[in-house]
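Below: one structure, written as structure tokens.
Omission of a single protein chain aside, the complex is shown with its protein chains in their original locations.
Up next is chain A:
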Amino acid sequence: MALLEVVDVSKTFPGVRALDGVSFTLKPGEVHALVGENGAGKSTLIKVLTGVYQPDGGELRYQDKPSQFGTPMDAQRAGISTIYQEVNLVPLMSVAQNLFLGREPRNRFGLIDRKRMDREARTILSDYGVSADVRRPLGTLALGAQQMVALARAVMIDAKVVIMDEPTSSLEPREVQTLFGVIRDLHARGIGIVYVSHRLDELYEICDAVTILRDGKLVHTGRLADLERIKLVSLMLGRDMAEVRREGATAFSGAATGDDQAPPVLRVRELNSRHKLHDVSFDVRPGEVVGLGGLLGAGRSETIKAVGGAYHLDSGDIEVDGKDLRKPTPVRAVRAGIAVQPEDRKAEGIVPGLSVRENIALAVLPRVSRGGLVSDAKIDAIVERFMTRLRIKASSPDQAVGDLSGGNQQKVLLARLLATDPKVLLLDEPTRGIDVGAKAEVQSLIDELAAEGLGVVLVSSDAEELVEGSDRVVVLRDGVVVGTLTGDEVTTEDLMSTIAKDTREH
């Protein structure tokens, strides 16, 4: 008997097959982990379950009957509640009002009975570990408490299925335990829970079953207790343990570069940022490629952005060439010789409406101008140099970057970074979403740049790319450095076992 079930669903967006024949079964009282890396299809599957998307093919069954949810409202009425990372309540209304929104208790005149509402809200929320004044606006509560209110509300409206999308990403450890208490309670009441998270320890603590997606396909489903951690990681990252040894899938030479004796060009010490980074430290020597390994949400992108001055740090030191970068901001970081290639190329990388030329020259305008007037000749020299070196294919330097292919957009972005003459290059998923040819070109470029003496930090969710491209791999989990792979240890097997290592069983 299944509570909520999809059979062989597919969903295609222009150019992407987001779900390809995926089946998923949630039983009553089951806590079901849904895992997969970026682009695996988790969010699409959730959106199909909650009526945001209509599947192109396949069937949705709810309580053993074929169902169709035209809108998220239909799904909610039927008893499927979703708690998103970003809490979707009304921040300016009181906690109690949020909890009872649409179902406020009335007095005998048909008006809202505030006293009763506040009283009941207090009782309900105390079960969820929320002791705040229920008359306060919801927005003044900590994010964790807000999430509890959202959860309480979801359960109150007779939910039979609760979908939680990374519910612990902004919670304190104590709050996580309260959440788990609530989940166990729901579990006992026969409510089915879909639990999306990347924290392995949590999954093994709270979940009964697991479904793993990769590239829109179902790769595994079954009892979680029967699945070893290392197996889970390898299924997520897409490498069969048997074929982990396969070499030569990337264009990296594999030759180690970097001088062991040289002083580090980048020294990162004890970066801390609430919930995200805890005492992250590592060094990068000139000519060295240091990989940052870990699952989604491990703190890789946060680390890179923090070094680039674009992520809030509570404490930590960043030194470039022995000089301390006090109070890092993007302006100071660039001036110190740090160049960051952000993960989201379109949102934070290129300026799509401007030409290839303008994009490449963007960060070096003062250098190619005199008295505030830009010199076209100087810009052309730089643009030509990098268009040739990176083999950027555009109809002309004046073509808008937004019209180029993904690979060429990425090369334009790299050209912009290199034009600033950086000492350290931080690359966050440099080959994501670009074609095979461009991928190989970018990979060999990284090798070349390291050989020229640049310090490189590489983040890639492609385990093979990370291992073959890096001389050393620093492995992060939940914002903590859990290991460093050097020399012969830089293999996908070691990477996966370090990621999967159980830290709770000591």
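Just so we're on the same page, contacts are C-beta pairs under 8 Å (C-beta built on N, C-alpha and C of every residue); 3 or more make two chains touch, one makes a residue touch a chain; residues count from 1.
Note that contacts and distances are computed from a predicted model.
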Just to verify: the chain that's not displayed, which of "Acyl dehydratase", "Probable glycine dehydrogenase (decarboxylating) subunit 1", "ABC transporter permease" or "GntR family transcriptional regulator" does UniProt list as its protein name? "ABC transporter permease"
Which listed residue (A:G36, A:P55, A:P167 or A:P342) would be found touching the missing chain in the intact complex? A:P342
Of A:P91, A:G181, A:P263 or A:G353, which one is in contact with the hidden chain? A:G353
Of the residues A:P14, A:P173 or A:G322, I need the one that contacts the missing chain. A:P14
Which residue of A:A2, A:M156, A:A310 or A:V482 touches the chain not shown here: A:A310
With the missing chain put back, which residues of chain A would touch it? List them for me. 14, 308, 310, 330-331, 333-335, 340, 342, 347-354, 358, 361-363, 365-366, 369, 372-374, 416, 420
